[in-house]
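My questions will all concern the structure given below.
Right after this comes subunit A.
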Amino acid sequence: MNIENKLLKLSSLEGLVLKLNQDGKQVFAPVKKDNIVNFAPVSAFHEMTQDYIVTARSAKFVVFPRVETILEMQFSKDNITLKDKDLSSIPDAVLLGTRPCDAAGFKVLTSIFEGDYIDNIYVTRLKKTTIISISCNNYDAKCFCTSVNVHPGGTAGSDILLTRIDNDNFLAEIVTEKGKEIVNKFDTLFDIAPDVNKDSLVANVPVEFDLSAILGKIYPRFESDIWVEQSLRCIGCGTCAYVCPTCGCFDIQDVSDGHNGQRKRSWDSCGFDLFTLHSSGHNPRNTQSKRWRQRILHKFVYVPEQDNILGCVGCGRCSRACSVDMNLKEHLINLIGELTK
Partner candidate 1 sequence: MEKPRIGVYVCWCGTNIAKMVDVEAVAEEIKNVPNVVVSRNYKYMCSDPGQDMIINDIKEFKLNRIVVSACSPRIHEITFRKTLKKAELNPYLFQMANIREHDSWVHTDRAEATKKAKALVTAAINRINYHEPLKELSVDINPATLIIGGGISGITAALEIADADKKVYMIEKSNKLGGYTADIDLTYPHLSSVQQMLGPMIERMKKNKNIDLFLETEIKEITGYIGNFETIITPKNDNETKLSFGNIVVSIGLRSWDPSPLENYGYGKFPDVITSVEFEKMLLSGNIAKKDGSIPKNIAIIHCVGSRNKNYHEYCSRTCCTVALKYANQLRSAFPNASIYELFADMRTMSKGCEELYTITSRKKVVFMMFDQENDLPGIRKANINDNCEMIIELNEKRSRKFVEVPADMVILMVAMEGREMVKEVAQITGVSLDGNKLFIEKHPKLDPVATTTSGVYTVGSCQGPKSIPDSVSQARAAVARILGTIARGTAQVAGTTAHININICCGCQMCISVCPYSAISFDAEKNVSVINEILCQGCGTCVALCRPNAIDIWGCSNRQMTAELTALLLSD
Partner candidate 2 sequence: MIERVDATLVNEIEKFGKGGWNDCFHCGKCTAICPLTEQEFLFPRKSYNDIQMGLKDTLVSSFEPWLCYYCGDCSKKCPRNANPGETMMILRRYLISVYDWTGLAGLFYSSLPALIFALILVAISIIGIGFIKQFNTESIMDFGHHFEKFAILGVASLILFPNIIRMFWYTVIKGKIKAPFYAYIKGIWDLILHMFTQKNTLKCEDNTFRWFEHFIIVIGYLLLLFTTIFLNWFSTENAFIIWLGYIVAGVIFIFTFDFVLGRIKKNKEINKFSHPTDWMFVIWLFLLALTAFIVRVFIDTDLINNNLWLYIVHLIILAQWAILIVPFGKWTHFLYRSFAIYFAQIKKSALIKNIAAN
């Protein structure tokens, strides 16, 4: 559909959050708590913070929770009954305040969870979630979205994209039918859009590197020493994957008390050495450098080749969360240096 522009007043956002909540949708918005900004359920707009570049953790948990029961089981002495996930129990949600990079991240996740085998749980969750992003008017040193073809005012992945025009007004771009539904439902809150130059309203995130210098060029350097060099500092925790908006790797575990049980899917990280450990004890990715390589290659080689979409949206969360300063942007620039040698 064609993108439709509307005007949304800041004051209307208060009403919008209230109405969305009344409508039975759970609204998630960035909330500042203990000095960290993260998405959390809000019942009123003022609970949402305005002071953030991006949230610490990505918004992916709304469609890809860190733990998700995928089916349930019941045991009797001689029988086992499996109970399918009740998709209708998945609540409607609204993500308010995602950044364009976050929204773009959902595209990557979707490319993983769809494909030949469609993960209905993810798909349903995403279908039931309306993403109302807000364009960036600021950025920090860890941001590099523009370098990976994501724009601080990009609409990809969002249902509605808000861009701040001035203190009181947002430009609302209605990107999808889902967004349209919201607008139709609460049309009193939206006004006719003024004619503005959106590009001048969003942050001018500098392009730090040439993506084309990377794309299609890393794989031949699979055995390069650079992976060891870059990852020496890495301590192998899973933080980067857990905060990343595009990381979709997961683990499946059963939990049972002998009478009832659940099969649960939970986040996993390719940074852990157990991730690929065979039961025989053999481990194809037995060192941190191999795991680091996997991470980079997954984002910049495998996902692009398989799903025709770049696996990184340049939000810089991994670099911010890393306790040992594994700065992805810096590493990519460094990698380009190596590739062009």
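Basis for inclusion: all candidates are chains of the complex that A comes from, given by their letters.
Of note:
Rule of thumb we're sticking to: contacts are C-beta pairs under 8 Å (C-beta built on N, C-alpha and C of every residue); 3 or more make two chains touch, one makes a residue touch a chain; residues count from 1.
Note that the structure is predicted; figures quoted are calculated from it, not measured.
The candidate from 1 or 2 that touches subunit A somewhere in this complex is 1. Note for the complex: subunit A touches candidate 1 at residues 75, 77, 257-259, 281.
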